[in-house]
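Heads up, the thing below is written out as structure tokens.
With one protein chain held back, the other chains of the complex are shown just where they sit.
The block that comes next holds chain A.
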């Protein structure tokens, strides 16, 4: 029902009679009105008429209002008075036009009257006057509808409705006694009309009418009001005029064009007395009483009010409404809504939404204005110049801005200080206890629990009430039981709380007493503390009663519990008793039987066996004694509760006491006070471990309080990682001492200035202070007792009160860094991911369990805190989840979808397309995706899915060793996160990437080229032309070739004759060894004579293998061959992706292997020697050079002489001793023995290597230092653009770090130091070897396309992978720790390019160490791979090479000469003492020998399998004997680092495997993965021997070094049995 209608109903009910009266009145008056001349008409009459008409019409109004044609209605309404003018007037108006209508009307009238009479008959109304009302309406309608009553039905409807209304009125009248209403007052309807009628369609009139009436009311001159209507003109107005003066109606109707003044009537002002009006108002208004409504009226019959709050349920806070307003509302509602729906169980009006209602009844109304504004808000932005820089700001998305953190330090309070006197100690304790007391008092848990207990008890009582039959007994019982258990628990809690309260109070009093006695004893007071105990005496009798009642209740409850228990026990007892009885019976029966049996066979059974245990007769439980319980309860009560008569003690701590002045104190105390005065304190504010500000120094007060009251505004850029305060104390004029450091929590983003509460953080310091005066000191035992017992040790401690909050900017936006900044660096990012996952697993594991718990724990369903849980419960219990938590953004989307989401995601084509566009490695550059799903094989995704699945599974198959597998996974993760971070950078293109443009020749170039024309042609001196660089975009497979130009080699090992004890001249297969062999002792002269094919010592050729493509040169001769051949190898990028990023991450290595081609005579028969040559070509691997493709890619070309990696033992070969060159530095050892090869490698066409991304990284370095380093670098680059200068590097967290921070003496593993305790040089070599055993992994491979990241040495050792810098840093740190002078050399080397070496100063000379190979070179070694030196870096300075030359051969390494070396830190910028980023100490785990052995076996197995795989067409036999020999030999090699064992080894081998021709060698590598090992074995080509009777031997040895660094030795050999 429409509320308005209701209202109407209420009003109409009350004032219906008025209607009647008015009608009557009008009947009487109307003729009079007509008779009277206009001027004499009393205003009241008109008024009354109008009123009556109106009031009557009110009836009609209701239904009509539902019609659209309100205007019509208002017409009729206004035309009310017209009802009485004679009919002729109307007919005269225009009979012709209306004759038809008239007839219709008559008919209608007839029908209506009929209907009405029928109606009247139905209603036996006691009010005959009422009868007139319909009839009058007929009249009224007759006239009223004149202008616009086109539709009969409308009228009919109106009428019928009004009739029904009439009926209603009548019936209403029947019920209600008629109030006496004096005639002439506005009826309820009229009043209602007045307020509610909608005058919209005719605004002028509607406005006027109320106005006019208003004037009447206020007794003003009415003339204007009357005159207005004609001024407005129009028929309607005239109509109105007509009603106002009935006499003129005819004239008016005759001529519509009357002048305005014709209609003017001069009438006296209408007047209505105030009294009348008030009376009237009283009649039509309902004024609810202000009296409080008694509760019983508001509740259904026989229902007691129920207070949820008392039952312990949550009730919200009612909005503040004044009592009178509530009363009025309640009164009104009582009348209006008899169903009492608006009253709650507690008899109060409902003021809060039902908290357990799942959906809100109405949505919160948002202020429309604001939201729209926010959406469409525009902001004036200044035209800003676009900062174009080549540096990508990493977080370009973040708003650049300063953020502000406000730290308010209000003060400091010591809870203990060395200068505390004994009294102070007590005072502090007292204050603390008092604080505790206050806190407890505020919470008042005991009271709360008591009340809860009370409520629960009441609930039990009501639950037991038999008057509530509507609940099933079961549930009642259950709830009661629940309540009871709850009562038990609550009681326990309450008792505990009360006891705590009591003990606290006792302690306070005790401490106070102690303090008092102390004050008396020492005869002075130090603290103003004063404790006053206020006694509050209650009514003793009532108190006692309550106490007793409580005890009684408790006793009865306990008794009940006990009886319950007792009955339960009884029950148990009975059952057990019965069992026992049954057992007894059985026993007896058995006994009897046995007795009988015993009588019969007494001889064979001396003792009866007891197969069953005797059941013990159960003991009946004792019934509980009331007295005992009572005693218990009373005892407890006296302990924990206040005794009934006892006054309530309220302690009050005040500072009102007086302190004894100094002159009355003993000397020691005066000293103490003076000492306190000397002390002052200040606080430092540390932000991210940097001091940002400090407070002023304030003296310590006598009360050990320091007030600062300072606010520090920290303008910050980064998300704060730590915030700390340091408390410094100064004594007298001495320097400040750090007392303690307090870490403040970084505020939540919601905490903004002005809202942050002052918080207190406690601090304590562990300093020990003993003072020679009254002060008790800190960390020193002292005692209050005279005998020194009961010692106390107190540490300096205190509290800092502060508040930290984010500042608010000018526009009200809090200056908080975006959350994205909160996690910086990979590690934290990884950590965050972990945290999320951990939350996910712990929090949301078992919904069912959670729901179960929630159901069991009986949560208060009304408490909004529990709302989500309650929802969960309802979902869990109902079984179906109705989730209202969504808001559908696109309605009807689901309904109009073509396909479901699942189907869309099932589409293989789309998936493939998506994966390709996401550049997932498996699908990057995937070409030609099929058009139809059916053409895509499922197996395309297999690899990818497998990878996704295994993302978190550490796969040990590939890596074998779990640690390395984890490292690989970690690297993978780091790499992914790095790549994600640099996505922006990847999208940044240079102009050259986009535009390939030939340079337009300008005049100078033209001139030069013209000049060139005239130049002499010199064909013998060709000039190198710059090649055109190709960007990687438009390349495809086969476009790129690797050109390897092999020029010559030096010092290739030469063959030695195979020596054998069993050597026989008649041997058919011979080795073409020659006479240069170094060991003539084993050389048999007759053997030499057997060489028919030439006198060559060695016939080497070079084989280059790259990406499994193999090319080789022709065979040259001699140990210093010259080939000068160019080999061309095709290059294929992975997945055909020739993008820069992809090329950078190519991990392939160019293997350059040097082989010796050996010709074997395979002639079976000596007789044929004359007629033919049958030889087999065998190749023996001599050594190799490995160059990673990435080096070639970045260097564009590699040109130089490289040392060939020759195995330490090369059976059958030796170096030509006479060929060894004596080179510069020989004092330690000939450093450069070995073989060398000269190479030139390049890529055709030349590729443009990706620019390493130059970025600005955030840094924690000092801004000055950063500026200085930039300046230094710029200066250096200006002078020597080609020399490498490095001042700052990026650590693994992506932060810029000054480079010297990486250098710091670090301890090498103890194990290595102990090997040669006296030989420093040997130790250094060993250490270098250890470092070189850590696998090499270039940064460019691991972090494709991005800059070099430097990891610290511990990270490096943890990762077990790194590039030159990491190796060099570690080696340098080791050398520093060994006491050497060592520097990091940044320069260019071959083949690495820009790299880092280590330079050490030995006695009188410099050594250059290659950290990756462990080799070292003298400064003047021509074969030193380091070619240029850019700068030297020491632990405390950087020196840039400003000499003319940069080759190590030609420069002076003396950094003290400022003319040769430009140092970074100098007198103008002294070294600030930068702390190191390296750890204090490296911790090495002992190597795990067992794991190494296991790994060794597995690698051996894998390699053997591989060799067999590589020889698919041949049988591979393994010579176990040889293998075991080799295995035995490898550890020796490791021990000697592959030196000086060759001869012994050979001799031994020969002894054991005499009749075999043997070729083989040990390979030595650091261990990272299995694949490089396999590749290395493959590249030696041992498996290529296809002599039918060949046998193989393979041994693997792994030597574990600390920190899981593994040195791998692989000995491969082939054996051919001599026949």
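Remarks
Note that in this section a contact is a pair of C-beta atoms (placed from the backbone, for glycine too) under 8 Å apart; a residue touches a chain by one contact, two chains touch by 3 or more; residues count from 1.
Convention: contacts and distances are computed from a predicted model.
Of the candidates "Pyruvate dehydrogenase E1 component subunit alpha", "Hemoglobin subunit beta-like", "B9 domain-containing protein 2" or "AP complex subunit sigma", the chain left out of this view carries the UniProt protein name "B9 domain-containing protein 2".
Remark: the omitted chain is touched by one listed residue; of A:383, A:627 or A:1490 this is A:383. Of the candidate positions A:545, A:721, A:903 or A:1270, contact with the unshown chain belongs to A:903. When you scan A:289, A:917, A:1485 or A:1552 for touch with the missing chain, the hit is A:917. Within the entire complex, the positions of chain A that touch the omitted partner chain are 372-386, 889-890, 892-893, 896-901, 903-904, 907, 910, 913-914, 916-917.
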